[in-house]
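Let me begin by handing over the structure; questions about it come next.
FYI, not all chains are in this one, though none of them got moved.
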Amino acid sequence: MLSHLREAVYRANIELNDRGVVLYTWGNVSAIDRERGLVVIKPSGVPYETMTADDMVVVDLENNVVWGDKKPSSDTKTHTVLYKAFSQIGGISHTHSRHAVAWAQARREIPCLGTTQADYCAGVVPCTDPLSIEDVTRDYEGATGEAIIRRFEGLDPVAVPMVLLAGHGPFAWGKDADESVRNAVILEEIAHMATITATVSSPLKPLENYVVDYHYQRKHGKDAWYGQR
Amino acid sequence: MLSHLREAVYRANIELNDRGVVLYTWGNVSAIDRERGLVVIKPSGVPYETMTADDMVVVDLENNVVWGDKKPSSDTKTHTVLYKAFSQIGGISHTHSRHAVAWAQARREIPCLGTTQADYCAGVVPCTDPLSIEDVTRDYEGATGEAIIRRFEGLDPVAVPMVLLAGHGPFAWGKDADESVRNAVILEEIAHMATITATVSSPLKPLENYVVDYHYQRKHGKDAWYGQR
């Protein structure tokens, strides 16, 4: 059952931990097989040190476990809500990385202050609204996904592959599990850079839009010329 | 004499050091055997690099050494005062981890700013009042424990397993030595996140109580559903 995708998701979870954005079990990566409509995700609360590819859990888009003997991540429903809404994405990473969490706790979007951010995110890193008490008591994980979707009205989730959940922390995504991990690591780095910038500059000066556009297109436009393609 | 518990306390002390929250000999872990009323604790001033399980010291709840040829931690009396007052706890860790110390030096409790904290601590991380000159000259280590107990009037030490000592640093506890280490490491992380949040946000916005409750119950309530239980 999806052994290649399980292996890929397993390795992406290990990479998330190796990159230093995870403490204890505070992170999870998933990926979707769009043809079958199945999602592979990290099991809940299993330490990275002892985890194997066989511990990955396969769920359908209604969050039913269809393979595996572990319970899936407690954040599973947030992942599936995002896969249903954002049809272009193939992998999702959630972490509690330090600086991204801090901006989420500040309930403050990260302005696009420089080309480091523009290379991967075409503008600000958005922040959701807080959840209401009804959201939390009715369906917390589902409502978390819906808060992201509401915030992305008018935004392209391919061009802006990351978000902050107010009072919680970051989600990042990409075309597959590996790219979602890379974007989670980059989000932590740009949140760190933005923190330092805020320490030495007030108010913050956003990057000119024409530079944002240039840098984003250089790496992601249809005629992108960065790298060896 | 309590060889299993001595081994566990030894390994917990090593883990405390490996997790990067200890410089030189600035930390100690203990655990209690509730049936016998005996506490195993790190010896005073012995480097982690050369320490063995046989260096652990066994004391009774009146701080008399009942086993071991080393002097127990100079903080021993604070540990025993806490074990006597908080009957539900089985292990205690004390560190001088950087960010937790800084908030203790600021004499400021850590507000519950996000779900990272709510997952382990049901509300703010409390801070004690400063000790008086009488406290210090009469019985410093005992008075330190009593200051914690006074601050916990009306608080549940199981739901809030950590505290800051004004002008000093953190104590954390748990059901055993390992859990106390984990809580000491998490306290350092949430103090670090709170510091960054304070850098980019003023005033600080506490997490809504209903989200604190939801997250704490998810991991610790009687029907907790996080992890593989």
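Quick notes
By written order: A and B. Residues from 1 in each chain.
Just so we're on the same page, contacts are C-beta pairs under 8 Å (C-beta built on N, C-alpha and C of every residue); 3 or more make two chains touch, one makes a residue touch a chain.
Since the model is a prediction, treat every value here as computed from it, not as a measurement.
Identical protein chains form the entire complex, numbering 4 copies in the structure file, with 2 of these shown.
In this section, only the chains that are shown with their structure count from here on.
The angle needed to superpose subunit A on subunit B by their Cα atoms is 90 degrees, rounded to the nearest 5.
Subunit A and subunit B have CA centres that are 33 Å apart.
Subunit B makes touch with subunit A in their complex at residues 113-116, 182, 185-186, 189, 192-194, 196-197, 199-201, 205, 207-208, 210-211, 214, 218, 225-228. Subunit A makes touch with subunit B in their complex at residues 23-24, 26, 43-46, 70-71, 74, 96, 98-99, 101-108, 130-131, 133, 136-137, 140, 167-169, 194-195, 198-199.
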